[in-house]
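Only a single protein chain was left out; the remaining protein chains are all shown in position.
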Amino acid sequence: MQEKRQWTKPMMFGVMLVLAFMLAACGSNKGGANSSSEGDNGGEDKILTLEELVPLAQKEGKVVSVGMPDAWANWEETWRDLKEKYNLDHSDTDMGSVDEINKFAAEKNNPTADIGDVGIAFGPMAVEKGVTQPFKTEYWDEIPDWAKDKEGHWIVGYTGSIAFLCNKELVSKCPKSWADVENNGGEYQLAVGDVAGAAQAQNGVLAAALAFGGDEGNIDPGIEYFKRLAQKGLISKADVTVPNIQKGEVAVAILWDFNALGYREQIDPDKFEVAIPEEGSVISGYATIINKYAPHPNAAKLARTYILSDAGQINLAKGFARPIRQNVQLPEEVAAKLIPSEQYKNVKPVKDYKVWENTVKGLGERWLEEVQIHIK
Amino acid sequence: MSNPARTARSKGRWWHIGVTSVVLAVLIIPLLATFLFSISTVWQNTILPDGLTLEWYGRLFSDERFLYAIGRSFLVSAVTVVISLAIMVPAIFVVVLYFPGLEKMLQSVVLLPFALPGVVTAVGLIKIYSSGPIAISGTIWILIGAYFIVIMPYVYQSTRNSLRSIHAAQLMEAAEVLGAGKVKAFVFVILPNIMPGMMVASLLSFSILFSEFVLANMLVGGSYEVVQVYLHRMLATDGHMSSAIVFTFFVIISLLFALVLRIGRGKSRKMNATSATPADNEGGVTA
Partner (left out) sequence: MLLVLVPFVFWLIAFLALPFAGMLISSFQHADGQGFTFAQYVKALTHPLYTQSLLNSVWLSFVSSLVGLVIAVFASYSFTRFSAKTRDVLLNISNIFNNFSGVPLAFAFMIILGTNGMFTLLFDKLGMGFLNFDLRSLKGLIVVYTYFQIPLAILLVYPSLYAIREEWKESAALLGASTWQFWRYIGVPVLLPSLVGTFSVLFANAMGALATAYALTVRNVNLLTIQINSLVTGDVFPRQELGSALAVVLFVILLIALFINEKMLQLVRKGS
């Protein structure tokens, strides 16, 4: 009896483990024919216009997005328009850029998502992973080259620039420049957010770098700046979220201008000031990607087209994001709410995203090793 | 005539009341703070809020998305807990009593869920179950499957502690001596006695699943929006609304648990009519 019990135990464990490895190995090799709804003609001659897409999309009935929640850049209104004008149902699951790409890839045999919105730096990654399908839309020529993938695998819909959000009740003199923050004499701390994991925070560092003579390949000036701030005890450890701002945990934050303006509008327009740092900042974009395995490809294409149409661009502007198409006429009230264009004179875009990608890869560690250790 | 035991008991009584009050107070304060924030207009850098309002609750309850989300959370959590107890309790019982050699392995296995980051598990599960004979990815079943594993350590620990405290082996022997078969003995003797432990296990598991976010978001996300996903959206957008959600959620949970405990107590009292347990001291304070 003793003998039997002694080796049933390891045997069972062994069997389990072997089974597990076998199945795991099988699972990862299963290329499998995917139930293809790949009917795309993105790269071909005829690009479907909005009107042509509508009946095709309506047959599909809904569009499923990832990373495009209602509260970000006023996506809410675009989804509402799609429902009211074309009777397209919608649901979204919020997640970070990389999670979106991973979801497209992992689900390829049983896809659920059609379209996602990712930081422009992740567009090429999505293409590399082979999870996108190209679609240029009828507005192709009006999009600047830097804002689109050559074949239309990703297209920027709106841009944002790094700005300061300042709580006037907690700060006597709201900063207008990076220097202002550095010389505030300890009255307040600057909240940057998660440099290792959030595109917004990473771009904050880049913005400082650009302001002090660096660029996407040379982020040293940015790191240096934040190191000085940390040594002076001027960096906050809190995350740049709305609740933190509401509870007074964060007095001055680095945010995308559309977020800064949006939060201000939501919490109390009179209490906050938004400014683009004078010495310089970075302008970047978020791009839509259409799932190669999208279950509702035409609905996704319609969504992208709508986003780039006048109506969609105005929706984004209402969400304080700057539309990518410069020639869209914004209604006065909407234009009035954006930051005056003079503040953007020293704002620069990234010229080579491959270079920025490399920088970002090491940015988290550099931040930890050169800045965070000084944070008090 | 002084009874040393009784004096000790009444001195002990104050101690127990004191300890209980302090612990409860400490636990409640953060919740009260959340409640206060949920009824405040603005509360930034002052000791108490600037003003009070029920506006946030009004908005919350008129949002049917919230109510549906609560319903979904309930469904998924309840189903998982029931399935989990049905499968795990007998299994743990069998291992503890008849295969004690396996228990070490079981103890290690139940620790695995802690080491698996939600994101890693989610991606792995989606890959495995998005094709083949069991293509359940994107449905509620893959979530239930994963949740079973999430609560496993807690179900194991509660059940294990219960079985130990009722001396399960002796009880089984006694029952079998009296002529009951193994299954009958398990159902009619063991189960009623570990009822408190099972109540604990189910409530605890329910709580954990209700609060789980990462797996819910990645496995089903917007297509089956549960409370945590809804809350997460709110947390990024508004502290007042999210505080209101958190507090409401607490109220609902406490009502539910009170109900479950009442039912559980009723049932176990019926079954305990003839068994010897330290349960149900009907008299006053026994300190």
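To keep things simple, chains are lettered A and B as they appear, and every chain counts its residues starting from 1.
One rule holds for everything that comes next: a residue touches a chain if its C-beta (ideal position, glycine included) is under 8 Å from a C-beta of that chain, and two chains touch if they have at least 3 such contacts.
Here the structure is a predicted model, which means the values were calculated and not measured.
Across A:S177, A:Q266, A:N346 or A:Q372, the residue that sits in touch with the chain not pictured is A:Q372.
Against the chain not shown here, subunit A presents residues 16-17, 19-21, 23-25, 27-28, 96-99, 102, 119, 121-122, 125, 193-199, 202, 237-239, 243-244, 247-249, 357, 360-361, 364-365, 368-369, 372, 375.
In the full complex, subunit B touches the omitted chain through residues 4-5, 8, 12-13, 15-17, 19-20, 23-24, 26-27, 29-31, 33-34, 36-37, 43-48, 87-88, 90-91, 94-95, 98, 104, 107-109, 111-117, 119-121, 124-125, 127-128, 145-146, 148-149, 152-154, 157-158, 160-162, 164-166, 182, 196-197, 200, 203-204, 207-208, 210-211, 213, 231-232, 235, 239, 242-243, 246, 249-250, 253-254, 257-258, 261-262, 265, 278-287.
The definition used in the following text is that only the chains that are shown with their structure count from here on.
Per-chain Cα centroids separate subunit A from subunit B by 36 Å.
Touching subunit B in their complex are the following residues of subunit A: 5-6, 8-9, 12-13, 23-24, 27-28, 30, 32, 64-66, 69-71, 91-95, 99, 102-103, 106-112, 167, 169-170, 241-244, 246-248, 266, 268. Those residues of subunit B whose C-beta lies close enough to touch subunit A in the complex are 37, 42-45, 99, 101-102, 105, 119, 123, 126-132, 135, 137-138, 217-218, 221-223, 225, 229, 232-233, 235-240, 242.
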